[in-house]
Structures are given as C-alpha cells and as structure tokens.
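For this view, one protein chain was removed and the others were kept in their places.
The letters A and B name the chains in turn, as written, and every chain counts its residues from 1.
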Amino acid sequence: MNMGRKKLNRSRQRGINRREFMKKSAMAVGTAMTSGLVLPKVVKPARATSRDYILIGRPNPTTGPIASFGEPTPWVDDRAVAEINRDGGIYLKEMGKKVPIKVKILDTESNPTKAGEIASRLIVKDKVDLMVFYHTPDTVNPVSSICERYRVPGISLDSPLEPWLEGGPYHWVYHAFWSVEKDIVPVYTGMWEEVKTNKVVGILMANDPDGVAWSAVFKKVGGAMGYSFVDLGRFPYFNKDFSAFISAWKKENVEILLGNTIPPDFATAWRQCQRLGFRPKVATIGKAILFPSAVGALGGDLPNGLTTEIWWSPHHPFKSSLTGESAKELCDDWTKDTGKEWTQPIGYKHAGYEIAADVLRRAGSIDKETLRRAIADTSMSTIVGPITYNSENYSRTPLVGGQWVKGTKFPWELKIVYNKEHPYIPLTGTMVSMA
Amino acid sequence: MEHRTLKYRWHIVGLLFAAFATVPIWGSDYVVLFCLLYFLYLAMSQMWNLLAGYSGLLSLGQQAFIGFSGYTVAVLTNYHGVYIWLSVFIGGVFSALLALFMSLFIFRMRGIYFAIGTWIFAEMLLLGFSNWKYVKYGTGLFIRPAYPPSMTMIYYAAFMTGAVALAVVYTILRSRVGLGLMAMRDDEEVSETMGVEIFRSKLFCFLVAAFITGLTAGVLYVFQIFIQPYKAFAIDWTVVLVFIVIIGGIGTIEGPVVGTFIYVLLSQWLAEYAHISLLLLGTIAITIILVAPKGIMGTLQERTGFAILSPRRV
Partner (left out) sequence: MKGLLQPLLNGVLLGGLYAVIAIGMSTIFGIVKLVNLAHGDLMILSGYLSLVLVTWLDVSPLVTLFLIVPIMFFVGFFIQGFLLNRVLGKEMEPPLLVAFGLSVIMQSFLLLIFTPDARSLMTDLAVKTIPVGATLNLPVLYLVDFLIGVGVILAVYLFFRKTYMGRAIRAASDDEEGARLMGVDTRKIYAYAMGIAMMTAAVAGVLVGMTFTFYPHTGPQYLIIAFGVVIIGGLGSMKGCLAGGLILALAQLLGAHFAGPGYQLLFGYGVLLAVLGMRPQGLFGKI
C-alpha cells in the first residue's frame, strides 16, 4: 500500500499522473487517427513488381462439412498448373517474357467467416493477381464480397446463381453455374414427366440458401405446371427425425419427393421413409446425392433409382482447352490416381484453370483492370461447356438429369436420363419409376 | 527490473497506443489487416476473460451476442438505411438487451449449468434466425451500406473497440465491483457475506461484456460483409475465445493481449498448411497448456511477479 502511494506521488511530481496522461494521450491519438484517415500513406512499401511469377489465390474447403467438394484439390490444381507452365507459362507485356503461374491454396474450413479472412489475407499479404474459387455459397459469397472490396479480379464457379446474385451487382467477380429457376426446374420437372404420377410433390428442404431458394422457386413455377406441393416447411441441419414429414406425405398421397438437403440429413430422412413405408415413384434430390460416397452410405438398395441434377459427367462431350483431354479422360485419370469414382466438382475445378489461363493469355498483363476486362470478354469452350459472361457477370452452364443405378465398375453409377435442354449431352440410361 | 517496468508502464502503454493509432499511415495493407483482426479478437477475448476469469461466469454462449449484433447491423443497414456505424452501436445495445433477457433464465444456474445454458440459448437463436423469413431464413444477408466504409475506417473502428475493451476491463477491475469479484474469486466465503452485491456485479459484467462483444461483432461483420446464421451463432467463436484466454492466461489482463497475438499469428501461419492446420492448432493448444498450466502470462506472473497492467492496487 505504502509503496504504491509513494509511487503515485512521485509520478505526480513529475507531472504525469494518470488522468492527465489519459487526457493527453487521448488527444494525441485523436490527432493521429484523423491524420490516418486524411493523410495518404507515406512510407508504404511499393508493390512488389520484381516477382517473376503470376500468383493465383485459391480458397478451398479442405476440411469441414463441405470437404467433399474440396477433395479433388490439389490433384486437379497441380495437373492444370503443370500444363499451363509446360512451355514457360504466360507471356506478360510488362516483363517482356513468359512467367510461370503459382497457386496458393488455403483452407476455408467450410466456414464463410474463415473464407472471408483467408481471401483478405491472400489479397493483402500474398498479393495474388487473380482469385479462383468454387463450391457452394459458403465459399463463393464471402470471397466474392472480399474481391469486390479490394478490387481484385475473381473467377468463381460451382454455386447456384440466385444466392450469389443476392450480393451483386458485381464488378470484379465473374461467376459460372446454373440457375435454380431456369435450369433446375425444367430438368427436374422434365424427369418427373417421364414417369406417370399424380403430380403431388412432397418437399424436403433444409433451412439453408439452397433449400430456401429451391422451395420458393419450385412452388412458384411448379404450381403453374400443374404440380401441387405438400410443404411442411424448412428444417434445420442435423434433424434426427422426419416422421412428421413422412406421415403428412403419406396422408396426401405424395408420389414425387423433391429435396435439397446436406447428405447426412437426407440419409436420415430416406432411411426413415423406408421404415415408415413411404415409397414415392420418383425421388429427386439436390446436393445430398452428388457424391458416390454419400450415395453408398445410404446403405443397402436405398440409393436405387434416386434422381438428381448433373452439371458435369464423363459423358459431357466437352474437351479441355488446356490439355485437350475429354471429360472421360480426366475422370479416368482421377480414378487411376486415387482409386475413387469421379465426382462432379472435378470438371469445374479444372474449368477454373482453363478460364484463368485463357484470361491471362489474352490480357498479357497482371494489371487488375486489364485482367477484369479480359474476364468480361471471355468467350471460350471449356471442359464444362461454353463460358460467356453476360452484363450481370455470370454465365449459365448446361444442366441435365441423372439417376443412380447399380453399377458395373463401382457400386453405384449415375446415368444421364434427361437432356431435353441440352441434347448434345448424350443419354446413358432411361428414367425408371422407383415404385 | 520490476520497478522500472512499472514506473514506465504508462509511457509504454501510451507509445503502443500511438503506434497502433497510426498503423494505416505506416503499415502495409497486411499489417492493417493483421492489427484489425487482432483488435477484434482482443476485444471479444477480453470480455470472455472478464466473465470467466473474474466474474466466475463460464460462458459458452458468446456467439449469441456475435450473431445477434451482426444480424442487427445487417438488418438496420439493409432494410432501414441506418448509418453503418450507428447501426454497429445499436447492435451493441441490442446485445446488452439480449443479455438482460437471457439473465432472467440463466442467472439462476451455476457453474457448468450456466455454461451449457448460454450455449443452448445461442443454439436457439441460431434455429430462430434460420426459421425467420424477415432475415431470409438460412440464406444469410450481405451487409450493403449505401456508402461502404474504407478499410482504414474499419480498422479504426476495430482499434477503438479493442482499446475500449481494454480500458473498460481495467476500470471495472479497479472499481468496487471488480475488487468485490476478485475477493469472491479468491475466497469463496466472502461471496456468502455479500450475496446480493455479488449478484449485481456479475450481472453488470455480463451486460458490459455483451455490449462490447456485440459492438465488436458489428465491426467484424462490417469487415466480413456476408453473414449467415449457421456460422454466426456457431460455438466456434467461443472456442477461439477460450483458446486465446487460456493460452494467454485466464484471469489476467495481459493474458488475452498475448493470447490474441498468438492466435492471430498462428491462424495466419497455419493457413498455409491447409490439410493439417487444425491438427497443428489443437496440438499447440494442448502443448502450451501442459507446459504452462496457467497460460503464458499467468505462469510468467507466478514465477516472476511481472505484470504491466495489474488491476490490483498495490
């Protein structure tokens, strides 16, 4: 106690008691902060132009709930980069020579907050020249916003258009994928038309960007097409019991099940459907049954006949503009190297690099505005189809319908059973009723 | 040695203050980003420390305030055109009101019941917001003010919340409220003799922590732009705060200061190792806590008596 008082006295004598100190420092800080806002940066290090490579930022969901989407990274990335750099890389006017590209892959942990932090860091620390990112609104939405803030050109793929457009209008980011209203609805209803049903549809949709957008669009458009919907509302992730849904569907004599959920929830729901004796003629589910592993985990014969959207497959008649290989060759390579069945994100991951390489070659520069214009002018054919961005910065990619059946090479294989909007993508099977 | 540090501590604090206040002038964009994250996490972890380290309120529900305030900011700026920083402030006020409402239920619970009660409350908010049409269910919202603030503005907002959080904790702990709480923490019998007063002090700290956590979260989401209920109300937030405070040293003001620095540094560095970053983070956390069970600053203080910002009046 005594010591403290003495110390206090001493400091008082020297004229810096705490209150005064606070007052002074507050004033000083106030001045400093105003100057920070007003003054330009004086000693800021100049941008490193001496770098002799082009850096692409790649936020990727490597861990967490959407890790299945991120799984083909870095396999796809390494292959594509090796191909681009094969004869020296990209010619840059500023440097008067060819420079290689490098890719920096960071993990978003499937978390939009982390994705935003990672994207900021890629831009300000690693000073990436271009951002390439994919996979669901959880990755694409936050990274797009950060690219817009820092004015960094971004190429984005693989996330439905509607939730992405919520964050627009975009100036720096260009996106390519399908629309729920213009692509999913015709493909889904088209598949339903192939089977004779009473047109009563039960809705099983999660409470997330996809589920909310899909259910709204289907009820709006489907109603006009003569479908009636039994909708008990959205449900939160990891629901463990769906008997309330199922008994309502049974009561209303539902013959078509329409869903969009994360894979574990669909597995819970679909098993319970079997147990409670609910067997629709058609079950068309978005997102949950994209991956062969998730389909296999349903168990037994449960996957047989489930239908879903196909945005890319080995049967798509497109070639890579980078390697010249066909979709089938890319998938076969993946199976050869990993022993696993192909998945739809592989093609889109590859296409991201096709667009990036094409843009960089045409721009011949890493100036941000030049790059942005080059992206806007893109008109090319990729392994996922033609890419041409419109005035709202997006390009629609083709969508067909598929059905899971017992396979020969793998336990379950996805057959293309509907292609009315894109007849150049060949059918590999015929739609059958599940009942 | 110890005396000299103490004598000059206000100089040191002042210098640091001035240095951080001018970061946008001298620092690169990355330094600004780093400091911005630092101050945001600092403010939130100081508040968790105030609750868990001093008031005996082990909260696992800080994400309730983070998400609630983030959504307040989003709704006010998007739907009502409120000035962005005003809506951040209102976000803080709403968080405090939420805390007041929560206290009706959970202040009867003790210890671990309190911890889980706060978590369950946050979980209910998550479900509530994802079921609410007004905020577009689970789709999430982009925070889009008419005039998007510059990074410098956001940095200063973060800096202010960090500095305010530090000052508030320091002031509270030196006040009657803080002394009472610390007396209770160190000697449980005291708490029985001053029951009502302790209850008020705890409630006061809970509300203050909610206000400042909310304020910080508002700034955080202005920086993040995109908010979505599943992650805004996720326990992940509190896990990070627990990491920071315990690594740094719980029940010390310096603890979160050091812990936050370590966390932000680690998360930036570990991001390079995409596949194993979380594995490394977990291992580092366990290693530190085994080597220094009271956290870095706690163990340091125990061994050397070193404390720059001791709240105790010597």
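The rule is simple: a residue touches a chain if its C-beta (ideal position, glycine included) is under 8 Å from a C-beta of that chain, and two chains touch if they have at least 3 such contacts.
Everything numeric here is computed off the predicted structure, so don't read it as measured data.
Per the touch definition above, the residue from A:P100, A:G168, A:P236 or A:P386 contacting the chain not shown is A:P236.
Contact with the chain that does not appear here is found for just one residue of A:G96, A:G226 or A:G300, A:G300. Listed here are the subunit A residues that touch the chain not shown: 63-65, 67-68, 70-71, 207, 232-245, 247, 263-264, 267-268, 271-272, 274-277, 291, 293-294, 296-300, 302. In the full complex, subunit B touches the omitted chain through residues 52, 58, 105-106, 108-113, 115-117, 119-121, 123-124, 127-128, 131, 235, 239, 242-243, 245-247, 250, 275-276, 278-279, 281-283, 285-286, 289-290, 293-294.
As a working rule, only the chains that are shown with their structure count from here on.
Chain contact summary for the complex, subunit A toward subunit B: residues 1, 3-4, 7, 11, 16, 18, 21, 25, 28-29, 32-33, 35-37, 39, 41-45, 60, 62-63, 105-107, 109, 111-113, 116-118, 120-121, 123-125, 137-138, 141-142, 145-146, 149, 163, 166-167, 206-209, 211-213, 234, 236-237. Residue ranges on subunit B touching subunit A, taken from their complex, read 6-7, 10, 14, 17-18, 21-30, 32-33, 37, 126-127, 130-131, 136-140, 142, 144, 148, 151-153, 156, 159, 223-226, 228, 230-232, 234, 236, 267-268, 271-272, 274-275, 277-278, 313-314.
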